[in-house]
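Excluded from the complex is one protein chain; the other protein chains are retained at their positions.
Up next, chain A:
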Amino acid sequence: MFLYVFRRLLTAIPTMFVIVTLAFFLIRVAPGGPFNQERGLSPEIKANLEAQFGLNDPIWLQYVNYLNNLLHGNFGPSYNLPDFTVTELFANGLPISVQLGLSALVLALAVGTVLGIVAALNQNKLGDYSVIALATAGSTIPTFVIAPVIQLLFGLTWKLLPIGGWGDGAWINKIGPILTLSLPQIAIVARLMRGSMIESLRSNHIRTARALGLSDWSVVVKHALRGAVLPIVSYSGPAAAALLTGSIIVETIFAIPGIGRYFVDAALNRDYTLVMGTVVVIAMFTIAFNLIVDILYAFFDPRVRYD
């Protein structure tokens, strides 16, 4: 097991290298640069800025310098938010996004799993149809509709929640964004869980458990559920990576200072260092969570062995 984790971490290095390289050159292929704004800077100032940030160097030298800095944990300065380094931006925003994302994930897994089980146990009955209807709605209504509706109802009409803002992390400010983030995930998890639970309940070893006269609780929870959560485990890896690195829609609508906005904003502004920083963070989260999922898998399923 230890050897396996070590090997996976080792293979993550070339993966990261390829991702960083591709992203570095791709964003530079896009026309324009960080200092071509609509207002336009005077040529002298622009030349000065570019010289200061080394943008006049040959591209291979820029690449080598960037890699060198990255290896020393230095993401560089942000071109468009000159008061901050990229590292500082992440230090401020990432904890916020992670908090919201993690809460949404936990909520989605808890609620989605329970709904899925309820649906599976009442297959083709009222409980099942209600869950399916909810899941279909949850996955078809986009977040940019759900978020304003929550603001409208809970914020404006009933005045239960603040309409937006982070409020220095007050829990009441987190409810809206967490709900918005988790609803589509609840829908996906519930559907996945329903399907795998139905399949699990039909399997031969469940028939054996029933034939042995075991209680319904043991049949469903001990024998059917454990096998049925495996697809959820697989799904939660990439889902966690996506949720924890923030959502531009939710953070924009609720005015949350997370990192979800950076990717799009930075790409539009050609803020090279911030784009690269976001790519690195998302890639690391993805690799890490996939590894965690694979380890969890071995924990749940004794047939999976890494050696």
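Heads up, the rule we're going with is that a contact is a pair of C-beta atoms (placed from the backbone, for glycine too) under 8 Å apart; a residue touches a chain by one contact, two chains touch by 3 or more; residues count from 1.
Here is the rule we go by: contacts and distances are computed from a predicted model.
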Per UniProt record, missing subunit out of "Ubiquinone/menaquinone biosynthesis C-methyltransferase UbiE", "2-oxoisovalerate dehydrogenase subunit alpha", "ABC transporter ATP-binding protein" or "Aspartyl/glutamyl-tRNA(Asn/Gln) amidotransferase subunit C" is "ABC transporter ATP-binding protein"
Which residue of A:47, A:118, A:188 or A:214 touches the chain not shown here: A:214
Across the whole complex, the chain not displayed is touched by chain A residues 7, 10-11, 123, 202-205, 207-216, 218, 222-223, 226-227, 300-303
